[in-house]
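And then subunit A:
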Amino acid sequence: MLSLIIMISLSVLILASAILAVQTKNLVVAVIAAGLVSLMASIGYLLLAAPDVAMTEAAIGSGLSTIIFFYVLNRVRGRDNG
Partner candidate 1 sequence: MVNLILINPIYIIGIGLGTAFLLGFFKKGKSVAWALMLAALAVMTYISFTWLWSFIFNGQLPEQVYTAGFKPPFSINLLMGKSEAFFTFLISFVGFLGGIYLFDKLKEQGTHAISVYLILIMGLNGIVMTRDIFNLFVFLEIASIATAGLIVLTPDIKAFSAGFKYMIASGLISGFLLIGIIFAYYFGGTLNIDFLIQADLLAVKGGVFAVFLIIIALLLELKPFPANGWGIDAYEASPAGINAVISAASAGAVYYVLSKVLPIADAKWYTVTAVVGMITFLGSNLMGIKQADAKRMLGYSSVGQVGLLLVFLGLSKQLGINFEFIVFGIIISHYLAKAGLFWLAGIVKTGKLKEWGILRRKPVLVFFMGTFIFALLGLPPFPSFFAKWTLVMTLSAAGMNLWVGLILLGSLVEAIYLFRWLGYTVKLDDNKELSLSTPLYKTIPVWVFGLLTYYIGYLSSTMVPGGSSLSMFYIPLAFVGVLFIVDKFLPVLIKNTVSIAAMAYYGWYYMADLTEFRMLFAIIFIGGGIITLIAGYAKNGKRIGFYPFAMMMYAGLAGLLLSENILQFFISWELMTLGSYILILRGKKSMPHALSYMLFSLGGAFLILAGLGLAYASSGANSISLDILKNVNQYSGLIYAFLAVGFMTKTAAIGLHIWLPGAHAEAESDVSPMVSAILLKAGMFGLVVLMLSMGSQSLGGVSLPYLLGWLGAITAILGNIMAVFQEDAKRLLAYSSVGQLGYVVFAMAFMSHLGWLTALAFALNHFVFKALLFLAIGGVVMRTKTKTMYEMGGLIKRMPFSFISVLIGIIALSGLPPLTGFAGKWLSYNAVIEKGWYFQGFLVSIAGLVAFLYCFRIIHVIFLGQPKDKFKNIKEAPLPMLIAQYILIGAIMLFSIMPNMVLKPVGDFLIQYFPDGALQWQGGTAISRLGRWSGVAIMNITMGIFGIIFVWLLFISRKAVKVKPFNIFYSGEAPSRPELTHFGYNFFAPYKKAVGFLVQPLVTRFWYGLADILHSISDLVRRLYNGNGQTYAFYVIIFMVVFSFFTIGG
Partner candidate 2 sequence: MVKKLFVIIVLIGLAVFFYGMLSSFSGNETLNMSAAYYAENGAEEVGAANLVTAIVVTYRGLDTLGEVTILFLTAAIAAFFLKSKDNFSKRKVKESSELLKTASSMLVPLIFTLGIYVFVNGHLTPGGGFQGGAILASGLVLLLLSEPLQKVNSVLFAVVESISGLFYVGIGVAGIFLAGGFLDNSILPLGEFGTLLSAGALPVIYILVGLKVGSELSGLLTKFQETQEEN
Partner candidate 3 sequence: MIFEPIQIPWTILGLFIVFNVGLILTGTVRKIGARVGRRRGIRIYQPYIDLVKNYALRSNFTHGMMFYLAPVFRLSGGVGLIVFMPLIYDSVHFSNFSFAGDAILIMYFMFFGTLGMALGAGEGGVPFSAIGISRGLSQVTAAEIPLILAFLAVFIQTESFSITEIVAAQQGGFLNWTLFTNPLATATAMLAFLGSMMRSPFDIVLAPQEIPIGPPTEFHSSFLGVLSTNRAVFPMAKTILYVNLFFGGATSWPELILKSFLLYMWSVVVGTIYPRFRTEQSIRWFMKYPLILGVITILVLQFG
């Protein structure tokens, strides 16, 4: 029962961050929100008995992709600001 509650609240959080990621004008917030989606999804994967996937999603989806996003943002924003 507890896990179900966790799962549902996790789902709500995932969806909320996803909407935030897609809708916000602030790119940094968007990237972080997208990373959060991945991170929370990886928690969800643990609940779904998929530790391998959880690790991968955490390392790659929320880790490396976010880093690449930031590299690109940095690159692009630096230009915008001056």
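Behind the choice of candidates: all candidates are chains of the complex that A comes from, given by their letters.
Operating definition for what follows: a contact is a pair of C-beta atoms (placed from the backbone, for glycine too) under 8 Å apart; a residue touches a chain by one contact, two chains touch by 3 or more; residues count from 1.
Since the model is a prediction, treat every value here as computed from it, not as a measurement.
Subunit A shares a touch in this complex with candidate 2, selected from 1, 2 or 3. Against candidate 2, the residues of subunit A that register as touching in their complex are 51-52, 54-56, 59-60, 63-64, 67-68, 71-72, 74-75.
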